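Only one protein chain is missing; all other protein chains are in place.
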Amino acid sequence: MSSTIDLNVRNATTGYDAVNVLHDVSVQAKAGNITCILGSNGAGKSTLVRMILGLTPARSGNVAFGETDITKTRTHKVIGKGISCIPEGRAVFPKCTVLQNLRLGAYGVESEDEIQNSLKNVYELFPRLHERKTQIAGTMSGGEQAMVSIGRGLMSSPELLVIDEPSLGLSPLFVTETFKIIREINNRGTSVLLIEQNVKQTLAISHYGYVLGQGRVVAEGTSKELSSSEAVHSAYFS
Amino acid sequence: MKILSNKIGIFAATAVLAVYVASLMHAESQLTVGILSVLFGSAWFIGDKTGASQMLDKGIKENGRFSSTMFLAAIIGVAIYLHDDHFNLLMLTTVMVFVIACLGLNIQFGYNGLLNFAGAAFFGAGGYTAAVLTQNTQIPHLLILLIGGIVAILIGFILILPVLRTRGHYAAVVTIAFSLLFRTLVEVSPALGGAQGSAVKGLNILGWEFNKNIDIAGLDISFYMNYFVLALILLLIAIAFSKAIERSWIGLNFDTVRLDETAAACFGVNIKRWKITAFAMGNFILGLIGAFYAMMLGFIAPNNFTFGDSLIMVSIILLGGIGSIPGIILASAIVIILPEKLQGIQEYRFLIFAVGVILILLFRPNGLIKRKMRQFPKTKAQGE
Amino acid sequence: MDGSRMDLALFSQYIVNGLMQGMVYALVAVGFTLFFGVLDIIKFSHGDVLTVGAFSGLTAYLALSGMGLSNPVVLLLLVIIFALSVTALLGMVVAKLLIIPLKQARAPALNILLITLMLGTVLRETVRLFFPNGSSSKAFPTLLPTGGIDIGSFSLRIDSVMLFVAGALIIVGTHFLITKTKLGLAIQAVAQDEETSKLMGINFDSIVLITFALGSGIAAIAGIMNGLYYNEINFSMGLLLGAVGFSAAIIGGLGNLYGAILGGFLFAGLQTFAVVALPIPTAYKDVFAFAVVIILIAWRPTGLIAEKYSERV
Partner (left out) sequence: MTNISLKATGVVKRFGGLVALDKVNLEVHNEEVLGLIGPNGSGKTTFFNILTGIYSTTDGKMEFRGKDITGMPPQAVFKSGISRTFQRARLCLELSVFDNVAIGDHPQLNQGLWFNIINRKAFRHEYGSCHDRVAELINQFAPHLSSKLNEPVGNFPMIDRRRIEVCRALLGNPKLLLLDEPSAGMTEEETRQLMDEVIDIRKKRGDLSVVIVEHEMGIISRITDRCVVLNFGKKICEGTYEDISQNSEVQKAYLGDDL
C-alpha cells in the first residue's frame, strides 16, 4: 500500500516575531518519494518543518497536503490528515515508558487492532524496543531514543513522515543505521520529507532534494543532479 | 493642549489635583464620592485618549524639580485644609505609610525581581518591635523606628537561604509560608498580646508628644498632623533613596539580576550579593515604617498583618506599574482611600478590589503608570 | 501538656485527625500539581475552588432536603455530583477564559500568579456576600453513619474510616486515570512537552481543560470531606487549605503526583507531631509546620522527589 498524496508548499514566508526566517519558499514532497531539504545550521530548515506542521503558521503563501489546504490548520489536526513527524532532537516523552511513547504516536488511532498491528511492525523494525518496552524513555541512550522517536512516528501509519535532522547528535555508525531504516520505511510505501545537514548520506537515499540557504531555496534537483552540483558544497563551505 | 507641557500647565494640574483630593476627603455623601470617583476615572481615560496625559508627562519630565515642588505643595495644602480633621489626616498619613512600605517592597521586587509575599509580616515585625520597646523600655522613639527596620532585616535573614536558592513559584511559597507563620506566631504569643493585640505608645521625639493636639495661635490642629509631617519627611527620604538606588550602579545591578541572571553573572555581577542587599533594604524600610504605623495607631493586632495585607502591598505595586514610584503613590491612594470613602460599597470592597486588579492586569499589564527608563544624572559633558 | 504519659485515646484521636487532614491536603496538592504539570502555572484560586465545592454541596443538600428527600445515601451522592459539576465547570471556565489566553499571550508568570490570587478573592467574597448569611460558619449536614468502633478505650468513628477510604480511592483513581488510560497518557504527554504532544495529534487545549476540570473536581471532594468530618464549613476555609496544599505540592516536588501526596501527609504529620510530641502549645502547630516547610525548601529547592533523568535529553 503506497502513499498517493503530495505535499506542496507554495511561495511560503514565515518567521518569528518581527523577523522572517523563510522567504518565498516552494517545496514539493512527491507521494512515494524521499524528498530531502539540505542546508547548514540556521538556513531555515526547522522553520520549514514547523510551518508545514502548523506550529509556526505561514505568513503568506500556502501549504497543501493533497487537495487539502493545511496552511492555517492547527497542529493536532494536521497530524490527523496523515502526516507524522519525527521531531528534531527526537523529543521522546522522557518520563513515559517506551510503550507509552509508542502509544502516544498512535493517539489518533481508534482501533486497538490497528495499534497492535503497528506495534508489531515497529517491534519488527526495532527488536530492541520490544525488549525495552517498559523502560522510561528519558533513561535511554541517544540511539535508543532515536528508535523510540522513529517508531513513534510510524505508529499512526502515516502517508507522509516528516523527519527533522535524525542524525543530530548520533554516532556515525548509528547515523548510517538510521538512514538505512528511513530507506526501509520508504520502501514499505510511506513518503518521507527528510530534513538533514548530512549531505552525502541524505542524497544517497533520497529521490529529490532542495537546498536552503538564508531562508531561500538556493538549489533543487534530483539527488543525482544535486550530488554533482557545486551549490550544495557552497551552501556549506561558501 | 500644549500648555500642559509647561510650568503653567503643571501648576494648574497639581492645583486641580489638590482641590480634587481635598473634596474627595471632605465628601460625605456616597453620591458625591461616587461622582468624584467616576470623574477621576473619566479624566484619566480622556487624558489618555486625547494625548493630554502624554503632554503633562512630557512637561513633568522636563520640569522635574518644579513638578515635585508643586506636588509637595499640593499635599501640604490638602493637609492644611484638613488640619482639624482626625479621620482624614489619619487616612492621608496611612496612604503615605503604604507608599513607603511599597517602596521598600519595590526595591526587592520591582528592581531586583525578588518575590516577597510577606511584606505585611516584615511591616508587622517593625510594629511589634515598637510595641515591645515602647511598653518596656525608655529607648528614644526615633531609635525605635530604626530598630524596627533592623529587626525586620534580621528576621529576613532567616529566609535568606531559601530565598537565594529558589526561583519563581518555589520562591513564592517561601514567603507565603513565612507570611502565614508570622501571623499565627503573633496570634498565639501571649508576650505579643495574642489575638487581642497589643497597645503601642505614641511617638515622642525629643519631648514632643505626637499624640497631643496642637494649638497654634488659637488654631486647633489635629494631633495626626504630627504624624503627617513625620510621614511626609520619611516619604521624601524613601523616594530620594529609591531614586538614588535606581540611578546608580546598584540599580543597574538590580535590574540585570532581575532580567537575566546568567548574562549578569557573565559580566561580573555577584547575584547573591545584590539579592541579599535588595532583600535587606526592602525589609528595613518595611520594618521602619511598620514601627511608625504601630505608634501612630497606638495599637496593633495580628489581623493587620495577614497574608491578605501582603497581597494588597504586592497588588499596589503591580497596579501602579512595577518599579514606578508615581505609580505606587497613585495606586496606594486608590487602594486606601476609595474603600474608606465608599462606605456604600464597604461590604463589597474586597470583591471590587480583586475584580479591579484582575481587569487592570488583563488590560493594562504594565500598570497605571509604567516605569520610566532609567535617567542617570546629567554630567557636565552631557550638557548638550 | 505536662510531658507525662499521654492518654492513649487522645493520642489515637490525633493520629486519626492527622490522617484525615493529610488526605485533604493531599487532594488539594494533587490539583496544584496537575495544573502545574500541564501549563506550568500555579493556580492560586484552587483553595477557594474547594470552598465553592463545599458550599455547592451544601446548597444541593438544602435544596434536595427542602424537596423532601431524606435518604442519606442518595443525598450524599447527589450532593457530590452537584459539587463536582459546579467546580469542574468553574475550573474549565477559568482555564478557557483566563489562563490559556494569558499563557498564549506569554504574560509574565507573576501576573498570572496574582490574577489567580485575586480570582481566589473573588470566589471567596462571592461566597461570603451572596450565600445567605455567608460570612458566618455553616453547619454541614451529617450524611455518614455516626457510630463508632470501640478498640479498648479508643473509639474509631465510622465516618472517619469511610472518609479516609473515600479519599484514598480518589487518589488511587486519579493515579489510575493518569497512568493507565489514554486520557491520562495524553495529560502526561502535554505535561512533559507541549509541542511534541501536539505533534502526536493531541488537542492541547482540550486536554488542559479536562485537567482543570479534574483538579477542580477533586478540590470539591476535599471540601465536602472537610465538611463531613468537621460538620462545619465557612467562606474562608479554602484560604489556609489552599496555602497548605500549595506548600505540600512544592515540598513534594511540583508536577509530581507522588510528591503531592507525600507533601500533603508530611504537612499533616508535622502538625500532628507538633501537637503530640513537642513541648509547645498546640496553637503553634502551624508555625512549626510552616517553619519546617521553609527549611525543607532551603534544603531541597525543587522538592523532595527529584527527577530521575538528566535535564538535557
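Letters are used for the chains, namely A, B and C, taken in the order the chains are written, and counting of residues starts over at 1 for each.
Please note the rule applied: a contact is a pair of C-beta atoms (placed from the backbone, for glycine too) under 8 Å apart; a residue touches a chain by one contact, two chains touch by 3 or more.
All figures in this text were calculated on a predicted structure; none of them were measured in a lab.
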item	value
Chain not shown: contacting residue from A:S2, A:S26, A:Q116 or A:S141	A:S141
Contact partner of the left-out chain, one of A:T71, A:S84 or A:S167	A:S167
Among B:L31, B:I80 or B:A263, residue touching the chain not depicted	B:A263
Option from A:L48, A:V175 or A:V192 whose C-beta touches the chain left out	A:V175
Interface residues of subunit B (partner: the chain not displayed)	241, 244-245, 248-250, 252-253, 255-256, 259-260, 262-270, 277, 373-377, 379-382
Chain not shown, touching residues in subunit A	18-19, 40-42, 141-142, 165, 167-169, 171-172, 175-176, 179-180, 197-202, 204-205, 214, 232-233, 236-238
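Following the convention adopted for this analysis, only the chains that are shown with their structure count from here on.
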item	value
Topology of the chain contact graph, where touching chains are joined (line, ring, star, complete, other)	line
Most distant chain from subunit C by Cα centroid	A
Chain centroid nearest the full-protein CA centroid	C
Separation of subunit B from subunit C, taking each centre as the mean of its C-alpha atoms, in whole Å	35
Centre-of-Cα separation between subunit B and subunit A, whole angstrom	57
Distance from the mean Cα position of subunit C to that of subunit A, given in whole angstrom	43
Residues of subunit C that touch subunit B when the two form their complex	36, 42, 102, 107-111, 113-115, 117-119, 121-122, 125-126, 129, 239-240, 243, 246-247, 250, 254, 281, 283-284, 286-287, 290-291, 293-295, 297-298, 301-302
Parts of subunit B lying in touch with subunit C, wherever the complex brings them together	115, 158-159, 161-162, 165-166, 168-170, 172-174, 176-178, 180-181, 184-185, 187-188, 307-308, 311, 314-315, 318, 347-348, 350-351, 353-355, 357-358, 361-362, 365
Residues of subunit A that touch subunit C when the two form their complex	53, 55, 74-76, 79-80, 85, 87, 89-96, 100, 103-105, 107-108, 136, 138-139, 145, 152, 156
